[in-house]
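For this view, one protein chain was removed and the others were kept in their places.
So, subunit A:
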Amino acid sequence: MSIAEFLADLTNPDLAFLPKALLIAVMSSVVCGVVGCYVVLRGMAFIGDAVAHAVFPGLAVAFVLQGSLVVGGAVAGVLTAVLVAVFAQNRRLKEDSVIGVFYVASFALGIVIISQAPGYAGSLQQFLFGSITGIPDEDLYTAAITGVLLLGAVLLLHQQFVTVSLDRELARAVGLRVFWLDIALYVLVTVAIVISVQTIGNILVLALLVTPAAAARLLTDRLGAMMLLAPAIGGSGAVVGLYLSWSYDLPVGGTIVLVLATVFLLAWLFAPCHGLVTKHWRRPGIEAPATG
């Protein structure tokens, strides 16, 4: 399918779900790209994965009760994140064990709940792998408003997040409330995941959070640049992914994630300073001795 045809489909009133899907995919990727920078820099990918699974029971409850998926997911995700933060204060257990206990438990809860709903196999598939159809208008608005609030919160808390990420001990010494900042970051990650989960799916959403930020990290050594590059990579990955998925009738979540993974690979090979190929090119090593 050519790009012109894709644009025609986007404006076709019979295919109204398509521009909605595009909008929500781009918004999700941008928000996840920004928040994902903290996730990547603090080595929190496992927490991101945990939260992504933990929103599932909330989605299931909301689905069974016909409520708002965004609200249901956010409540479950935040609850799990707070539980992890509280239980991780116990020094006898490391944080990853606590996460391992809670996220699988809440995912299990979600499966039990959703099995009570009629026609559950189809909806389970939708939750796990994403779907571009059937996004209600109000979810679009909720996602847009939440996304803007979330970016505002990041702007407000950025200096504090950086201080804590660099050196927790100093952050405490200068009077920052490290525990609450951790909770705030978990909540932001949860919210970013919840607004993304519908299009991209519960299992694949981690890629929106981690892959663009990881690619951006390879491309720059400056935090500001990284936090602009990651949402840019995520957003364009979403557009290209949706286009390919629509053209070739591929699952949308999977396609977007594969596009992002390709960008990551390219960055790993060709990043201006630290790329594998770039380095090799600049300094011909033992394999390619200079002749003459």
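Keep this in mind: a contact is a pair of C-beta atoms (placed from the backbone, for glycine too) under 8 Å apart; a residue touches a chain by one contact, two chains touch by 3 or more; residues count from 1.
The rule we apply is simple: contacts and distances are computed from a predicted model.
Colleague: Please identify the absent chain by the protein name in its UniProt record; candidates are "Thiolase family protein", "Molybdopterin-dependent oxidoreductase", "Anchored repeat-type ABC transporter ATP-binding subunit" or "3-isopropylmalate dehydratase large subunit".
Modeller: "Anchored repeat-type ABC transporter ATP-binding subunit"
Colleague: Among A:16, A:166 or A:276, choose the residue that contacts the chain missing from this document, as touch is defined above.
Modeller: A:166
Colleague: With the missing chain put back, one of A:65, A:112, A:156 or A:277 would touch it. Which one?
Modeller: Reading the full complex, the residue touching the unseen chain is A:156.
Colleague: Tell me, which residues in subunit A touch the chain that this view leaves out?
Modeller: Here the touching residues of subunit A are 41, 156-157, 159-160, 162-163, 165-176, 217, 220-223, 226.
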